[in-house]
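One protein chain omitted, others in place.
Each chain gets a letter, A, B and C, in the order it is written, and its residues are counted from 1.
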Amino acid sequence: MLLIHCPHCEETLPEAEFAYAGQAHIVRPADPMSQTDEQWEEFLFIRENAKGAHYERWRHLHGCGRFFNAVRDTVSDRFLTTYPSGTPRPDLSTLTEGKA
Amino acid sequence: MTRFNAFALLKNALNGHKGWTEQWPDSQPKKEYDVIIVGAGGHGLGAAYYLAKQHGITNVAVIDKGWLGGGNTGRNTTIIRSNYLYDESARLFDHAVDLWENLSQELNYNVMYSRRGVLMLAHNVHDVQSFTRHIHANRLNGVDNRWLTPQECKDYCPPLNISANARYPVMGGALQERAGTARHDAVAWGYARGAAERGVDIIQNCAVTAIRRNADGSVAGVETAKGFIKAKKVAVSAAGHTSTVMQTADVRLPLESYPLQALVSEPVKPIFPCVVMSNAVHAYISQSDKGELVIGSGTDQYTSYSQRGGLPLIEHTVAAITEVFPIFNRMRMLRKWGGIVDVTPDRSAIISKTPVQGLYVNCGWGTGGFKATPGAAHTFAWTVAKDEPHPINAPFTMERFRTGRLIDEAAAAAVAH
Amino acid sequence: MSYRIPGRGRIDRAQPIRFTFDGHDVEGFRGDTVASALLAQGNHLMGRSFKYHRPRGPVAAGSEEPNALIGTRRGKGQFEPNTRATMQELRKGLETTSQNKYPSLKFDVGAVNDAAYMLFSAGFYYKTFMWPRNFWHKVYEPFIRAAAGLGVSPTEEDPDVYASRNMHCDVLIVGAGPSGLAAARQAAGKGLKVVLVDEHSEAGGTLLSEPQAKIDGVAAWDWLSSTLAELEAAGVKVMTRTTAIGYYHENFIGMVERLTDHLDEVPQDTPRERMWRVRAKQVVLAQGALEKPLVFHGNDRPGVMLAGSAQTFLNRFGVLVGKRPVVLTSHDSAWYAAFDLAGAGAQVQAIVDTRAEVRADLLDQAKALNIPVKLSHTATATSGRLRVSSLRVNKVSGSTVSAGSEIKCDAVLMSGGWTPSLHLFSHTKGKLAWDDDLTTFLPSDTPEDCVIAGAGRGLWGIEAALADGAAQAQAALDALGQAGDAASYAVDEDRPGTGVMHKELPTDKQPGRAKAFVDYQNDVTAKDLRLAVKEGMRSIEHVKRYTTNGMATDQGKMSNINGLNIAADALGKKQPQVGLTTFRPPYTPTTFGAFAGYHRGSHFEVTRKTQIDAWAEENGAVYEPVGQWRRARYFPKSGEDMDAAVKRECAATRSSVGIFDASTLGKIEVVGPDAAEFVNRMYTNPFLKLAPGKCRYGLLCGDDGFIRDDGVIGRISDDRFHVTTTTGGAARVLNMMEDYLQTEWPDLDVWLTSVTEQWSTIALNGPNAAKLLQPLVPDLVLTEENFPHMSCAEVDVAGIPARLWRVSFTGEIGFEVNVPAPLGRQLWETLWEAGQQYDICAYGTETMHVLRAEKGYIIVGQDTDGTVTPFDAGMGWAVGKKKADFVGMRGMARPDLVAKGRRQLVGLLTEDGSKLEEGAQIVLDPNQPIPMKMVGFVTSSYDQGTVGQPIALALVEGGQDRMGETVYIPMPDRTIAAKIVSTIFVDPENNRLKIGAAA
């Protein structure tokens, strides 16, 4: 059971309140019909599956209901940071994995 | 290499077991191979075996970052079945079951393929419709699978609770009698022994850090913890770590790696004669030859390489088991463990050439890779040897995610009313 | 003959307790375990081993016990196998049975396997049972499986209840021995929430076995009671009979508390066990160390046990495990066992030590007690059938083992040194470091906020454990911002010690034939381990799996390090190069019920019921589960089966009026200036121009272009839509909408609110629906002109404010009345009363399915399966052609989704008038061999309807271009021919939808 900091509630809470929502920063193209089949495949299916720092989304489903972004180390499962949707991808070099 | 049989066993029993030899040597890498297989699980070792045995390609290395058979091969709940819905899947898995039935003799290694039957339980009208569809499709594909009433389910698996008042009542089940289980470690060891006997090098504890490519884009070999090894062809069969390895060759895949857990109970005398799967409550159970109840859990919701897995999922899995089999409530869990499974969007595997000349991939088996082991290994070896897919694995391409020609076993079983 | 020593132990002699073992009455005392009570009778034989059925007695005194496993029973349904006799406390009426024996524990026919010992070597089953091929399935496998297991499974339902709670604390201390107690004292009184847990029935750990020690001048047991009182006063939660079973992410610990197994009577409302899910800011692991057996021929005979355990049986339970014991050791600690037993009156036959030199004070004390000492000796055999009667020992000089001599005895107390208990630490993915001096693994680094104290990190003796407990706890406190100094302790009569490590002990006999056990329960010997290495198993993980060493119910607590030492020796490598198998949760075997907790029976999972469900139950409904909901499937009258009931319900609805509870449909209120824009982007249909007061069918796809959900959407006002979804799709659709809204289109001013449970939804369908309803809706004229099909209005219905929809899922005149949920039943009954003059009929989901199929309306999930586009479903009309984008638009333009020959939804009518089976497969050529080329399958099929013959819907390759063609459905017994027809079987002109026209 992970511990997750909701950037909206500003509380660190058990995973049971949250739902995982896949890789972050995959933007739906503004004009989908202009996309090639390869581009649409990329949008729909191709994922980083990063071993290490992973940009991902969670939803505070049983809480404020917000989708937000996170960086998590998929080897240790520890979160490096969480931040609201729509804000820029944080620079990995500024994040250090600390004990909670 | 010592041939295994009862006489050899008896002879060695009398001489203090002095006559046994090592089943595979601990190889060090050569400078160059015709084929390097990345990942020494059942799939990778099996592919090496079939490359040597059926295609005469013996200058082969199987390289693993750990010990052979230490990944999902040795961590799964060993369910083997082929009653899949789509023609493509049914053919692939039934091909595997055909090979399973002779594998012990083929390898001269008892993999204990146990044809004890797999019973899949239906708990709602949608399940019944879905299973009926499977049964009809299987019949016309020549795959055995038949419908059992609740009482027939109970007769086949006496610990089952078929009370109509259950939260998830048993409305019937689909039984594949040819399905069953096998001894997972023996599969890896048997293939390893058979491959080594034919000249394949098995290189353990040697992580492949990158796939190196020639100027023309084709495969040059692999970078490893023990240096660069040249290869004409590289075949990746690295389960949860496939994405990471393939990315070094600039091949991006529709894969995500999730933690999957499984558990066993303390051993008890035989009580559970078959395999039972209940997708609706997420209960997957059989009893090992040692007496342990072997129970599959689900995947955690997030991608991970930690192999840890959470407690809540296990609580749910055990609750599901005791819901369907209430007599097991006072049994005790002995051990639970985790693996990493690589999952594709349509929950079907990829056994395919790649855009990189000389690079091949066998991945995306999700929670169901063990049952396919001989079939996947056999067709993957074919694909690598001939640089074109075997007819059985031809539909399992990477391209299907672009065209939309999915083999969507998951969607076909999906529920929505 | 009693082996109970007066004045010793912590049992309550005022409370004798009778229990049974294999049907015989045995008496013990409150505070005894089954093992201590049986040992007090001089009974060591408590079980049989797994493979060879060798007689076995307890080797340990705690939860690591591999041999003394018994069945335990309280009453009906209250039986459990494989209970450790060393942990099961006595209670009145406890029934216990030995296991894995036939016909009796003393005469077991399975013991013939022991004679075939050399045959059943490591991996033997991989090498044989392969010929003839069909013998495996029919002969060999049944034979192997019949030999499986130890105890027998329970066969009855468990009447007990199980519980769970979540707990949050600042400091969790696992293990209430000296280091754990010192850690708790250090953390107490600082305003922190401190929890101390121990798996045993009382706190104290080693102190319970070492009463001689004096801590700061106070006798150990007095110090223990005053410390526990002090901790309680300081608010520390001390939990006994509580096992920390697993250490998960972010200091999340699973603990199981056993609440009733020790009680004579189970109090009401008291669960048997409780799972604690603990989140601790800091964890102190003070789990101590486990003693290792020595590996020599015959080391498994009943009466051969760990020296420290013998000490525990004596000091904690007042039981002498033997009157003429011999001590066999490579560690100082066992000498104290000899001294303690001698002090209690035992005639210690000898102390046999493998070492050449031993501390002078130990030698002096042995001499003072007249105990013969043999240094530089090995043990090479034991004798005795069901109980050890002698130990054969041999002098060792260099690599030479001299001839042996027998020492008569009734117990062998062995010690191969101690192994830190690193299980929970290992669960954290903590790293271990090999310590050459201690020849064991020690904890090194962990990603979790956890410290290890005392013997768990190789410190020996009570004083060291206390000091380290305080120091490590202080380190944890420092991390919590509570700086301070660690308390110090002075201990008199402490027993620190050292020892040496052994692989199997040297022998003068042929080692390849020795039965020197490493894993007792699984009957794995040193010979098996060496054979595995010889056969190429080079990692401990391979050796373990090949031999099953460490896979018994003690999970390697007794066997892992001995196994590693032997494997490393066989490989000629250092232990860390061979590796240590990972310890996995749970720490000790844990009851399934404790994991399931409250989630059993009706509470296994939520069962959602509508407000009208109770009426349905009172009126005899038969239910079906749909997602978490239970829905009324049909309402049989007496004697009716489903087909008859559904037939009647269909006919009644088509001929007059039917009433249906549609409350489970998902409902989402979409509100805001951009509501229309949002709905238009989500659904395939155009919504921008839908007028307030109007409804429209909506089809929802994923961005892959496949149908996900559908429903009717009403525009309540300019900025307010009432969206309905399928029953099972409600949560999924809302989540998907929130995802697009929050992530892709955060600029839209629109909000989504789930109102599924705000409304009870009652559907009235049939030619008399409007007539029935009109008198109850005085404010709205229900005519075709005033309130046509696909209208909606906010209006009072039967005096209740409602959202009234004119929609139909049956092809008849239809209304859906939405009223605030708690008033649903009231409205239902009002309509029911008003409908009596029209012979109103309540119908369930089955009739709903039939009636909609007759009109060709799809059910998402039945007629679609996640691979069907709107065009495949024949619903291209629902796709907005002029829209620039909607979810799924690009996806459905992918090559395979626009290719020829896709499976398309069509109607089927069989030529012989028989009903098709749902899921049946369709072929064009029925005479082809198997495997056949299948071109589609039947998605829906009914014969209870009003068409006059069975109808079916099917997905068929290129189906929409095959109208009128015949296809074939091969069944096991025959082939059915069917004609492809339109999906609309009833009223294609939609005349029946019109008020005034149909009636």
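Assume a residue touches a chain if its C-beta (ideal position, glycine included) is under 8 Å from a C-beta of that chain, and two chains touch if they have at least 3 such contacts.
By our rule, contacts and distances are computed from a predicted model.
Engineer: Which one, "Amino acid/amide ABC transporter ATP-binding protein 1 (HAAT family)", "Disulfide reductase", "Sarcosine oxidase subunit gamma" or "Multicomponent Na+:H+ antiporter subunit C", is the UniProt name for the chain you do not see?
Structural biologist: "Sarcosine oxidase subunit gamma"
Engineer: For the chain that is not shown, enumerate the shown chains it touches in the whole assembly.
Structural biologist: When the entire complex is considered, the left-out chain reaches A, C.
Engineer: Quick one: say which of C:P267, C:G398 or C:G481 touches the chain that got left out.
Structural biologist: The single option touching the absent chain is C:P267.
Engineer: Out of C:F120, C:W434 or C:Y598, which touches the unshown chain?
Structural biologist: Going through C:F120, C:W434 or C:Y598 one by one, C:Y598 is the residue touching the chain not shown.
Engineer: With the missing chain put back, one of C:T227, C:Q282 or C:Q611 would touch it. Which one?
Structural biologist: Here the residue in touch with the unshown chain is C:Q611.
Engineer: Touching the absent chain in the whole complex: find that residue among C:P103, C:P822, C:G948 or C:G964.
Structural biologist: Within the whole complex, the residue contacting the unshown chain is C:P822.
Engineer: In terms of residues, what is the contact footprint of the unshown chain on subunit A?
Structural biologist: Spelled out for subunit A, the touching residues are 1, 8-10, 13-14, 16-17, 61-66.
Engineer: Spell out, residue by residue, where the missing chain touches subunit C.
Structural biologist: Contacting residues on subunit C, toward the hidden partner: 161, 163-168, 193, 267-271, 277, 279, 598, 602-603, 606-611, 629, 669, 671-673, 749-751, 753-760, 800-801, 820-823, 826.
Throughout what follows, only the chains that are shown with their structure count from here on.
Engineer: As a quick test, compute the distance in whole Å between the mean CA positions of subunit A and subunit B.
Structural biologist: 30
Engineer: Could you work out how far the Cα centre of subunit B sits from that of subunit C, in whole Å?
Structural biologist: Here subunit B and subunit C have centroids separated by 22 Å.
Engineer: Could you say which residues in subunit A touch two or more other chains, in rising order?
Structural biologist: Correct list: 1-2, 19, 37, 40, 44, 76-77.
Engineer: What residues in subunit B touch two or more of the other chains?
Structural biologist: In subunit B, the residues touching two or more other chains are 306, 308, 310-311, 402-403.
Engineer: For the complex, give me every residue of subunit A touching subunit B.
Structural biologist: Residue positions touching the partner: 1-2, 15-16, 19-20, 37-38, 40-41, 44-49, 51, 54, 56, 72, 74-77.
Engineer: How about subunit C: which of its residues touch subunit B in the complex?
Structural biologist: Those residues of subunit C that touch subunit B are 50, 78-82, 116, 118-119, 121, 124-131, 133, 136-137, 141, 144-146, 148-158, 160, 164, 246, 248-249, 252, 254, 275, 277, 429, 510, 512-513, 527, 531, 534-536, 538-539, 541-542, 545-546, 548, 551, 553, 555, 582, 584-586, 589-593, 595-597, 599-602, 604-605, 607, 624-627, 633, 704-706, 708-709, 726-729, 732, 859-862, 865-867, 891, 894-897, 917-921, 923, 930-932, 934, 937, 970, 972.
Engineer: With touch defined as at the start, can you tell me which subunit C residues reach subunit A in the complex?
Structural biologist: 248-252, 277, 279, 429, 447-449, 703-704, 735, 738-740, 742-744, 746, 884-885, 889-891, 893-895
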